[in-house]
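One chain of protein is taken out of this complex; the other chains stay put.
In order of appearance the chains are A and B, and numbering begins at 1 in each one.
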C-alpha cells in the first residue's frame, strides 16, 4: 500500500528545517554532547543515526538552550515543538483521538507536568471545579500520582508527545511502521486491539508472510496521523452524527475493498454493528438490575455508606465515569462487563477475531449477566431475611407497599420521573392498597 | 522434517487440472478480470501470483460461471470444489476433526449459507427435531445469527472451506506452514493450543532458532490433512476404543522420538494422561455438588424458573451441552471449570507448558472447587434461614426427613435410580423415622 516513504518525509521536513537549524549555533550542540556522550550515550548514539542529525537539528532545537529548565522538567518536547517542522503530521494528529485528549476532555490532564492553566476549560465549565459530564476521569482521580505516571500517563502522553510512538531520539520509521509500536497502549482488558489483530486472520497473514494488513495499513493509510478517520463508533460511547458516521464507515470500506468485495466488507462491518447493539442491550439489562437494587436500598454498601465518587458524590454512577473501587460487588461486576467484556466483543468483531468476539467477549457478557442476577438475588434474599419476613418469596402486603413507595421515591430522586409523575404513581399505589399516604 | 514441497504439490495438482482447465474458456476469465481488477484488486493480485494462475485455473473454475448465483452467495467454494483436484488433501481432511463437523454432529450447521436439507440427518434422528445427544450445539442455538457468523462460523467453516486456513486466493504454502495460521481458531480459554505451544519449550525454540517443532510438524507430518491422527484423547470427551487410542498414541510417539528417547516421551504423555484423570475427577466432584443442590431444589434459579435449554428443556444440563447463559451462578462457575480450566490443564500438559498446566489449569480447577463449594454453602445457609430453622447447622428432624424425601424423588426423576430402588429407599427412610409416607 502506498505511503509517503522515509525519503519523502525526510525531504519535506528537511526543507522546513533549513532556516531553523541555521539559527542553532554549532558551538552549543558541542556543549551538550561533551557531557551527554558520557551521561546518556544511548540517546546520543540514536540521535547520531537519525535524520535529525543529518538535517542539523541538534539538542537545543527541541529541548531549548536553558539547562536549568530542562533539569526542572519545564522544557517538555511537546507535539507543538515537533509540529514546528512536521506541520501536517501535527494537524492530522490533532484531528484524531490520539490528539484530542487536551481538547475534548477524553483524557485526564491533572498529572501532566507543566500544564497550562487555560487547559482547565477543556474539562471544566468556567464556574465549576467539577469536570464536564463527558469526562471519564473519575476513576483516575482516585489514583496516586505514582500510578498516574506509571499507569495513565505512560499511554495518555500520546496527546502531547510524538515520542510516545516515535521514541525519543531514533527517527527510524521502521519503529512506527511495525504493529508492535501500538501494543504497549492498545492491549489489555479494556482496549485489546493489538492482541485481537495479532491473532485475527489479518494478523496471522502478516505474521506468516507479511500479507495481512497491519494496524498502520488501516488506521494511517490516507489520513496521515488521524488514526480515527475510519472508526465510525468510538469505544467511549460518544456518537458521531449520521453524516459523519457514514463518512467514516465509507473511509474504512474504501480500504477493505483493496482485497475484499464491497458487499462482503459492508456485511462484515454491519454484522458487528448488530453485535454492538445486542451487546449494549445486555449491558443495559445489567445496569437496570443495579438501578433497581439501588432504588430498593439494597446495594452493599449503598453510595452513602462509602467514600464519595470524586465527581458525583454519593450518586450511583454507571455511565462512563463508573469506578472500580469503593463500590459494591455488583457494581464491580458491572464494571468488568461494561469496560472489559463489551470492549473485547466489539474490538474482536470489528477486527474479525472470532475468539475475542465469542469467548472473551459475548460469552463473558452472558456470564456477567448470570453473576449480576445471582448477586441481585442474594442481596434480596438477605434483605428479606433481615426484615424478618421469614422467606424471600412471600412478603406480606404492607411490606410490599412500603417497599414500592420507597423505590418510587428513589426513582424520582435520581431523576427517572417528573414530580407530577411521581405524585400520580404514588397516589395510584396508595389507592390500590386502600392505605393512606405516609 | 520431510513433507511434499510446494513444487511436488503443484505438479500433482497440475496434472489433474490440465483437462479441467482446458474446459474453462479464456474469454470468460477475461470477463471476470475486466471488472474485478478494479473492484477487488487485492484478490486478483493474489490470484495472479498463485499456482492457480500458472496452471490456468481461473475464477469460474472455482466460483462457477453464473454471476447471479455468486452474488446471491449460492456458489460457495466448498472443500468439494477444491477436492476435484486436491483429492488426497480432501480425503485426509475428512478423516480429521477438521473435516468431521458436518458428518458427526460435532459442529453446528444451522447458520451455514446454502446448506443441504439432507444434512439434517447428520445431527437429527429422522423422527425428531431434537439433535442427537452427542451434539454440543446447545449453547450455539442461543446465539444471534450475527454472533453465529462472527463467532462460531469464522472457525467452524474449516469443516467445508479450505480457505479457512489457505486464505482465499493466495496459494503460497508459507501461509499454512506457519504456526500463525492455527492461531485464529486454536486460541482462547477453551482451546488455547496456540498460546500453549508458543510459550512451551517447543515454541520458544522455534522462536529463537527455528529448532522446535511447529504445529504442523506434529499434527500434519505423515498424515496429510488428518490433524487428528496423533490425538489419542479428543477434548470433546468422546473416547476412541482401546486399539484406536493405542494406534493414535503410537503415531505421536513415532514423531517424539525424532528428538527424544521413546521412554522419556511415553512418560511425558502418560503423565498428562494421569493429570487428565485427576482433573476430570475434580470436575466430577463439582458436578456432584451441583446435582445435589438440584435434588434439594436449591439452585437459584432452578431449571424450571428460567428460559429452557434449547435441546433439553427444564433439565439440569452439566454434560457437553452445558450452557453459559440463563443458568444459575454455580452452573456458570462449573462451565468455566469444565470448558476452560480443564482444557487449559490438558492442552498445557500434552504440549509441555508448565504455566498452563499448573497456573492457568490445575490451580484454577482447585480454586473453582473452592468457589463452587462456597456457593453451595451460601445457597444452603440462605435456604435454611428461609425455612425458618434458625440456623443452618441444627435443622429439626421433621425438616430433615422432608428434605431427604424430596431429594430422593428428584434423584429418581432425573434417572439416577430405578422405580424399585426409589420405593425401597423411601420405605427405609420412613421406617427409620417412624413416620408415615406423605
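By definition in this document, a residue touches a chain if its C-beta (ideal position, glycine included) is under 8 Å from a C-beta of that chain, and two chains touch if they have at least 3 such contacts.
This is a predicted model, so every value here is computed, not measured.
Student: Just to verify: which one of B:77, B:257 or B:401 makes contact with the chain not shown?
Tutor: Touching the chain that is not displayed is residue B:257.
Student: Just to verify: which one of A:209, A:276, A:329 or A:407 makes contact with the chain not shown?
Tutor: A:329
Student: In the full complex, which of B:184, B:328 or B:353 touches the chain missing from this view?
Tutor: Checking the options B:184, B:328 or B:353, the one contacting the hidden chain is B:353.
Student: Among A:144, A:244 or A:263, exactly one should touch the missing chain; which is it?
Tutor: Result: among the candidates, A:144 touches the missing chain.
Student: Of the residues A:87, A:178 or A:314, which one touches the chain left out of the display?
Tutor: A:178
Student: At which residues does chain A meet the chain that is not included here?
Tutor: 39-43, 46, 71, 143-144, 146-147, 149-152, 154-155, 167, 170, 172, 174-175, 177-178, 180-181, 183-185, 187-190, 194, 300-301, 324-329, 332, 335-336, 378, 382, 385-388
Student: Which parts of chain B face the unshown chain closely enough to count as touching?
Tutor: Spelled out for chain B, the touching residues are 198-201, 203-205, 207-209, 211, 257-263, 271-272, 274-275, 278, 348-349, 352-360, 362-363, 366-367, 369-371, 373-374, 377-378, 381-382, 385, 390-393.
By definition in this document, only the chains that are shown with their structure count from here on.
Student: Could you state the distance in Å from the CA-based centre of chain A to that of chain B?
Tutor: 34
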